[in-house]
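Every protein chain but one is kept in place in this view of the complex.
Going by the order they are written in, the chains are A, B and C; count residues from 1 in each one.
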Amino acid sequence: GTTRENSGNDPGAGNQASGAANPDAQIREGLKIAFLPKQVNNPYFTVSDNGGKTAVTEIKGEFKEVGPSEASASSQVSYINTLSQQGMDVIVTSANDPNAICGALNQAKAAGAKIVTFDSDTKPECRQIFVNQVTAEGIAENQVKLISEQIGGAGEIAILSATANATNQNAWIELMKQQLTKPEYSKIKLVTVAYGNDDDQKSFQETQGLLQSYPNLKGIISPTTVGVAAAARYLSGSQYKGKVKLTGLGTPNQMRQYVKDGTVDAFALWNPADLGYLAAYAGAALAAGQITGAEGEKFTAGKLGEYTVGKDGVVVLGPPTVFDKNNIDKFDF
Amino acid sequence: MAHDSLYAAPSSSSAETERRTGRLTGLRGVLGSWDVAVVVALVVAALLAGVSVESFATGRNVQFLLLDLVPLAMLALPMTLIVITGEIDLSVASTVGLCSTVMGQLWLSSGLSLELICVLVVLLGAVLGAVNGVFVTGFGLPSLAVTIGTLALYRGLSFVVLGDQAVADFPASWTAAAVRDIPGTSIPVAVLPVLLLALVFGVVLHATAAGRALYAMGNNDQAATFAGVSVARTKFWLFVASGAVCGLVGIFWTLRYASARGDNATGLELTVVTAVLLGGVSIFGGRGGLLGVVAGVLLLGVLRNALQLADVDANALTIVTGALLVASVVLPNAVADVRARLHRRRQRANPVAP
Amino acid sequence: MSPEAPGADNAPLLVLDGVTKSFGAVAALRGVHLALHPGEAHALVGENGAGKSTLVKTLAGAHTPDTGRMALDGRPLELRGPADARAAGIAVIYQEPTLFPDLSVAENIFMGRQPLRGLRRIDTTAMNRDAERLFERLGVRIDPTRPARGLSIADQQLVEIAKALSFDARILVMDEPTAALSGVEVERLFGVARSLCERGAAVLFISHRFDEVFDLCQRITVLRDGAWVSTDRTADLTVDEVVRRMVGRDVSSLYPKQDAPVRGTLLEVSGLSRAGVFSDVSFTVRGGEIVALAGLVGAGRSEVARAVFGVDRYDAGEVRVAGRPLPPGSPRRAIAAGLALVPEDRRQQGLVMELSVERNATLARRRALSRLGLLIGGAERAEAQRWTRRLQVKASRLTAPVGTLSGGNQQKVVLAKWLATEPRILIIDEPTRGIDVGTKAEVHRLLSELANEGLAILMISSELPEVLGMADRVLVMHEGRVVRELSRAEADETSVMLAATGQGATA
């Protein structure tokens, strides 16, 4: 029979960029670029897709946003099929599952579409470019630094994550644990990771549970927008407000209130609109043949300037922005 | 769901019987039967989509459409029989999820061959179905409540099995086989087992003594018992069959998406129930047929696919699904009501001489 | 003849004039006239399916007549629903009990009219007390606080009666209220009905038992095929005359069993017990023989039948069919062994109301009718036709839902269903409950014929004439035990009665 040993799978067969890039190629007008977020109805993706729309308008292409109303890989597959059926030039997507949509993406690629992933990647061989909001290392470093500053470099902390199998979150958490082994953080102890399932109420309950289980808790990192908002809301209405520190990844609009009322000192996020914007440009560059997804290729992304394709076809947006009392009113998303 | 219907007990009120027969005859007069009506709706929808939606009527699209429908169609088959007996199984999607994660876990850590794993997964599905069956028939609990319980239980267990992992390294030959076409056509191979199952379930339901018994117990399980039908045993085996089919779907799902994870097929149960009801099966049991359900599944698929291709918002799709379901039950009744009213008016106009 | 005739001595309370009602193609009522006078009990008789229950439901506001007028106290009455009928002072006991199993008996009686205390809240204490008083009037003891679920049919019927009485209605309509009752309760019911009449109420009474009709009622209206035939004073009528008007010909109301050669023992029950229901029941039934199981309502006869057939489990004892032990708890095996059970409650146990007459008639025989596991449509239909014809089932088509048939015709379909299995042993529980005279004789003739063909028949019946006329042997049950076995010669009204009431029992 077929067993795992003899199945001859070769995981991580890198991204084979085909053909040669022509850095001077022109982006033609009327490129059909489709954005397929994890889920429509998710404000975060609405913002980033709008960034993409801005970019597509700049290059005089046709923009379209489609997607499932619930964040599942299977419905994403059916949308990818529809898009390839409609003859899209570029599909920009954020994967609900790194593997599940691979088959459909490969089929779409074979039908002539260029594939860009953003926010959440698939396996590298299924797409040409992954536009990463920030490197996982960057996030981990930033988050640990923020919490350490807030709790004065010592004490127990916990992490409130999204779902237990969220790829991003898990990678970040792994790297945060590595960060914490550094000597400057030696007095900080990570006691647990809780999962709020990106569900507001669940995250709220989990925060509550954390505080009860760990009376000495000094800080919480919640690297997910839903989680950090729920945790902030819990803290702001509880006796722990201001005593237990909270940081994480959140949007300024959601967190503004809690920054102002002193529940939260500082948190971080990249600009999701820029992320979508960059992804659209990367897709256009691929379609034009300016890049193929090989390491070292360069392209210009409108107002954001020039970007270089890194290893495995990854393009990094840049370091995250830290929001605090002083700058939060300058942002609206 | 016991024989005493949720909304109004059959037969005990003749007003009710009058309405029901009115509905039946009314339909028969207008459309032949609900089955036929769904088939007609399907054909009309497909023709309209073919004409008005670009790239709908292409081989590739047919392939996509059918592949997307395989799990729904498979699950709808045993569900039809279960609903006809007056029960319901809301745990199907969670059972699929649990079968999928167990398949992943076995593949990841057991070293067993995939063939054996598949057999084990189908067995597991049957066992999970049997658990439902024991609660419903053995302890005599309402299936709606039991399967809401196992809906949560099985989904929870599927997260327990694989946790935050996703198993994705299934052999390419297997994952490719799940989406392969029948040579020379654009019809996926996976459609064949669905057809076979549909045939089996169809024959059992419509042409065997057991099928008759299903309708009888759906309407009045006590009378069925008195007529020598082993109501409990039959229902038990239906739940087992449903579970086994969930196992098959779990395998298909895992291979098609090359990914075994805890949240596979979440929420599918409502779509399955929608398809079955759209196909004309009465939620109270005792009425409906398999042809209608198969047509209902296809109708749902065609509409979704066509609307997606026509770039209709996912939100509108949600509304359409809901509206379709409501219309499918409201319309026949409304038609029958109007006819009955007309009939009465005519009667009043020229009364029978005493 | 005008509906008010003959000799209206007082103005009628309620008048129905030219009432028509059809269900699709079936004309259930065709221009019916009826006048109910205050202080009088009025009987409505007719064959099964004559339209009696339909008339009752029209009076109750549950059916809207297609044409025709109703008048109360000379003023036109229009009923838009049962609530209107109640408001008009019409109380109805339907043919089939309509209780709420989850609610307490008292609430069942007073639903919608519960006694209130301050802030319009329900006064539960007063309600239970009132219910108790009602039961006292009826001379029965039912705990008003117990749920209605689990009441025997007789008790359900009593609760229905209590409910109707609680209205203090001006018009009391009773659709076969006595079908499930035994002598005492019937007497009590009649006592109450008479006292209502004395207070100026009008009673409409429906029954297939003529002794009751002649006992209680002052007038009799006969319906035939939905049409009004006659209304007369009871004093001017004889039973035979009424029957002739109902059926349109002369019938003998009883058909005594022919003597048939008695063959070997087919059914042997020994030491059968079920805790709290029956104990140590033993008897045998031979081919060609009709054995009657007599007793008062609640004696446990139906329970024995159900246990023998395998619908209920039993704690001890054994059932043998033609010498072979029958495994307990499986009606399927029982059918395979040649047993058939015509249950007492056709609505719950006998029929699948939404399925067609045809499907119902072949339901118990569905396995035998299939070839290689597949059912053959033609064979099913032929089989259904054969039996419905033989039993003269009146139905518009064989594909009509059986729920649309009249009570008596439904009963015939149940019989058809079981005779179609060609059993060796037929257990038949209240074979003629709710069946009109003509058909009753027909059923009796049929039973006799079947016995002649060698069937062993165990018949449970609460009607003494039926028991005495049909049975070769009579087993009398009292409180869950067989207390007496009487041969045909020994059995007469007194001996059966004495045994059934537990007096002079020598088991």
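Couple of notes before you dig in:
Here is the rule we go by: contacts are C-beta pairs under 8 Å (C-beta built on N, C-alpha and C of every residue); 3 or more make two chains touch, one makes a residue touch a chain.
Definition applied: contacts and distances are computed from a predicted model.
Missing chain, UniProt protein name: "Autoinducer 2 import system permease protein LsrC", from among "Dissimilatory-type sulfite reductase subunit beta", "Cytochrome c oxidase subunit 4", "Autoinducer 2 import system permease protein LsrC" or "Molybdopterin synthase sulfur carrier subunit". Of the chains on view, those touched by the hidden chain across the whole complex are A, B, C. When the whole complex is considered, the residue among A:Thr135, A:Gln257 or A:Thr321 that touches the unshown chain is A:Gln257.
Only one of C:Leu72, C:Ile153, C:Val173 or C:Val186 touches the chain withheld from this view, namely C:Val186. In the complete complex, the residue from A:Arg4, A:Lys64 or A:Arg233 that touches the missing chain is A:Arg233. Looking at chain B, the residues touching the absent chain are 1-2, 4, 6-9, 12-13, 15-16, 19, 135, 139-142, 144-146, 148-157, 159-160, 163, 262, 270, 273-274, 277, 282-284, 313-326, 329-330, 333-334, 337. The omitted chain makes contact with chain A at the following residues, 40-43, 45-46, 69-70, 164, 192, 194-195, 200-202, 204-206, 208-210, 212-213, 215, 229-230, 233-234, 237-240, 253-254, 256-257.
Contacts to the hidden chain, counted on chain C, fall at residues 60-62, 81-86, 92, 94, 98-104, 106-107, 111-114, 116, 120-122, 124-125, 128-129, 132-133, 135, 139-147, 149-152, 155, 178, 181-184, 186-187, 209, 211, 276-277, 294-298, 462-465, 479-480, 496-497, 500-503.
Convention: only the chains that are shown with their structure count from here on.
Relative to the centroid of every protein C-alpha atom shown, the closest chain centre, again from C-alpha atoms, is found for B.
The part of chain A that touches chain B in the complex is made up of residues 1-5, 7-9, 11, 40-41, 64, 66-70, 72-74, 77-79, 81-82, 85-87, 97-103, 123, 163-166, 170. On chain B, the positions that touch chain A within their shared complex are 54-55, 58, 60-61, 64, 68, 107-108, 111-116, 159, 162-166, 168-175, 179, 253, 256-259, 261-267, 304-305, 308-309, 311, 313-315, 317-318. Residues of chain C touching chain B in their complex: 18, 20, 22-24, 27, 30-33, 54, 57, 62-64, 66-68, 96, 98, 227-228, 309, 311, 330-332, 334-335, 341, 343, 347-355, 359, 363-364, 366-367, 369-370, 373-375, 400-401, 403-404, 417.
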